[in-house]
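Reading through the structure tokens given below for one structure.
We show some of the complex, not the whole, and keep each chain where it was.
Naming follows writing order (A, B and C), and every chain is counted from residue 1.
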Amino acid sequence: MRPLLEVDRLSKSYGDLPVLRDVAFHVDEGESLAILGPSGCGKSTLLRILLGLEGYDAGEVRGPVDRAGYLPQDALLFPWKTVVQNAELPLQIRGVDRKRRREEVASRLPSFGLAGFEDAYPHELSGGMRQRAGLLRAVVSGAAVLVLDEPFGALDTLTRHRLQDWLSGLMSELHRTMLFVTHDLEEAVVLADRVLVLSGRPAGVIGERGISLSREERSDRLSPLFYREKDGLLSMIRKGDER
Amino acid sequence: MKGKNGWKGYRWFVSLGLIALLWYGVTAIFRVPTYLFPSPAVTVRAIVSDAGFLGRHVAITIVETLAGFGMAVFAGVTVAILMNASRLSRDLIYPPLVLSQAIPLIAIAPLILIWFGLGILAKVLIVAFVCFFPIAVNAYEGFRSVDPALRDLLEAFGAGRADRYRHLYVPATLPGILAGLKIAATYSVLGAVVGEWLGGSLGIGVYMTRALQSFRTDRLFGAILVVMLLSLCLFKLVDGASRRLTPWMERRDHD
Amino acid sequence: DLEAVSIALDWTPNTNHTGIFVAQDLGYFADAGLEVAVLQPGPTGSVQLVGSGHADFGVSMEEYVTMARAQGIPVVSVAAVFPHNTSGFAAPADRGIVSPADFAGKRYGGWGSALEEVMIETVMGMEGADPASVTMVNIGTIDFVTAVRRDLADFFWIFYGWQGIHAEIEGIEFTYIPLRELADVLDYYTPVIITSEEMIATRSETVRRFIGALACGYVYAATHPDEAAEILLAHAPELDRDLVIASQRWLADQGLKTVDGWGDQELEVWARFADWAFANGLIDRPIDPEEAFTDGFVPAGEGE
């Protein structure tokens, strides 16, 4: 597989605040990459740079993502659009006709637990429902790359597990590339082929770990195999924290 | 919903009734002479007795107002979009815009008459000229305060400029644009009247000048009343449209 | 087919304009081969419209023509609607103002123009009174009757044929001193019919026919005031009916009742006023009175 995206010695500051320092990694096509790191280290900033929404000070980004299925950290639904209108927006921008857009969205609504809320405005949704609507929008967009910023942060355990499993199945089915930020080790193990661990601000890559579990192994969160991967990540993070 | 709207409309009438009462009270209690400040009764009588030819004047004014207002909405939003295109365009367009609004129309009346004639065209243009400014300013200032995070999100989805206006700038700014429209609607009829005042032979403004010149204060006030009611109607129209155009705001309106 | 010409009124239609509407309604213009459009500019009057050729004729006054020509606006007076100035000073009867000498120590209510100041100085100076003792009160757009009722000032400058008649109808008791009785220089023409130098140079025949028809209109108004008033009212029903009829009747005695000689203007009147205006700083350069008007188009055909 050829790298879809390559980041080389990327650095970025906001004014006097260095946020990224010499970050380097790559994402292969069809792969799912998780980014872990402490709060405020620069994960969202990194995603925004890759999407071309933010400039950077030094380094190189090869093959930035033009048109991604992007879920920002705070879901960011358009307050003047209903759930369906929000979800179909990327398709609408791509010029897909109304009927196909609506079908596409309608078919996914139940998996996201949003059936019956088609015409609700964002302020009429719960926090978790907003996040799910945002995820639906990203997934439904049909973009080749999914870029998700903490996609399940606001969900309860059971709903989260259900959606994680569903997404994991979808990804391996469609062979789409996915890049996501998470603060949940379990989530990284369930969804990622590879995990990138970042240090505290200014963020640099302090470790990388491939997850070589089968789909079945991933979904059994209590199995020793799963636990081993999780533990491996945790010790990587702890090491980074001590430095 | 129905009932609530009914009650709301009712309250507007209550407000108008109170004003009429106040007006009546002032003229009755202070015995203000009619040549200064006619009572509502005298005023309404003037309107009724002149209804025939006043109607023709009013019709022309309404046409001018609506045409001018329509042009203003279009021009105002267009100018706002142009200013929003870049900092440079803003800095080049804003000053002449402000300057243009500071021109005393009466002072350049001869020019207006010479360039646009004494017919309906000049009045339509004046209405548009008076009304487009609050719309343009409110729309532009609204565009400027749009949440950049939403703008970025659209960009990530590959949205172009048209998409940005359609899905973000216009809806996000709609409350502001509509506030501008309300201000503009309020001014629009007056704009037409001022235009007629500058010259012409039909319209409420003409009726007014003639009434004023022959010292018919009752007619003058009748005309003022008509102008005010027309303005109010247009305002209510915009207000109603505003409710319909921003359903997401309506639903969260608490009372 | 008819030749199209236009005439711009000064301000709104009033009894000064009746002749125009009469000539239009009774077909005098049509008889002269003209199709006349009556333009009604607002407060800015007709001078710029006529000067720039956007109106062929206009209703104006001698003082405006004088000032306009001083500014290089090429307008020319081609007829005087009335042979004498119909304005004057009016005062509530109880002030006992019967001559300019009585102005001393009183309040004058006007709109603060230089012309008013100079005029009061002139008439009081002739009687040896001190113009400085007059308090100039700016009453802006407030009309004579209202100003009297609110006691805003003691004497005013009015057009008798309109404000004076209005005051009569309203039952105001007032004394009136016509300008023409005070000083020759103040007996200038108001209103006048103007056209542009360009019109005179290129369409003199049209001008002649127009003035001829207009003369008939004004003479009809002077001889049939009630019928003429109805014609004006038909064109401007917004005006007060009683005022228009009374005003028309009063003006009937001010205008000529024969077409011959209607509209005549005298060089002396123009010259006197122009000199006075220049001497008193109303205009900042002298004008040639011979160019400001022409008698060449009025019906009598005396010419120069």
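Everything below uses one rule, namely that a contact is a pair of C-beta atoms (placed from the backbone, for glycine too) under 8 Å apart; a residue touches a chain by one contact, two chains touch by 3 or more.
Every value quoted in this text rests on a predicted model; they were computed, and no experiment measured them.
K.L.:
Having one representative of every chain kind in view, what are the subunit counts of the entire complex?
P.N.:
Summing over the structure file, the composition is A x2, B x2, C x1.
Here is the rule we go by: only the chains that are shown with their structure count from here on.
K.L.:
Contact counts by the stated rule: is the higher one at B-C or A-B?
P.N.:
Of the two interfaces, B-C and A-B, more C-beta pairs touch across B-C.
K.L.:
State which chain is most central when centres are taken as means of Cα atoms.
P.N.:
B
K.L.:
Based on the averaged CA atom positions, which chain is farthest from chain B?
P.N.:
Result for the farthest chain: A.
K.L.:
Go ahead and note the Å separation of the Cα centroids belonging to chain A and chain C.
P.N.:
Between these chains, centre-to-centre, one finds 85 Å.
K.L.:
Just the number, please: Cα centre separation of chain B and chain C in whole Å.
P.N.:
Averaging C-alpha atoms per chain gives centres 38 Å apart.
K.L.:
Residues of chain C that touch two or more other chains: which are they?
P.N.:
none
K.L.:
Mind pulling the chain B residues that touch 2 or more other chains?
P.N.:
Where chain B is concerned, no single residue meets two or more other chains.
K.L.:
Considering only the defined contacts, which chain B positions touch chain C in the complex?
P.N.:
Listed in rising order, the residues are 33, 35-36, 50, 53, 106, 109-110, 113-114, 118, 197-201, 206-207, 209-211, 213-216, 219.
K.L.:
Which of the residues in chain A end up touching chain B in this complex?
P.N.:
Interface residues on chain A, with respect to chain B: 48, 51-53, 66-68, 70, 72, 74, 76, 78-81, 89-90, 92-94, 121, 123-124, 141, 147.
K.L.:
Enumerate the contact residues on chain C facing chain B in the complex.
P.N.:
For this pair, the touching residues of chain C are 11-14, 38-44, 48-49, 52, 54, 143, 145-146, 149, 166, 170, 236-240, 243-244.
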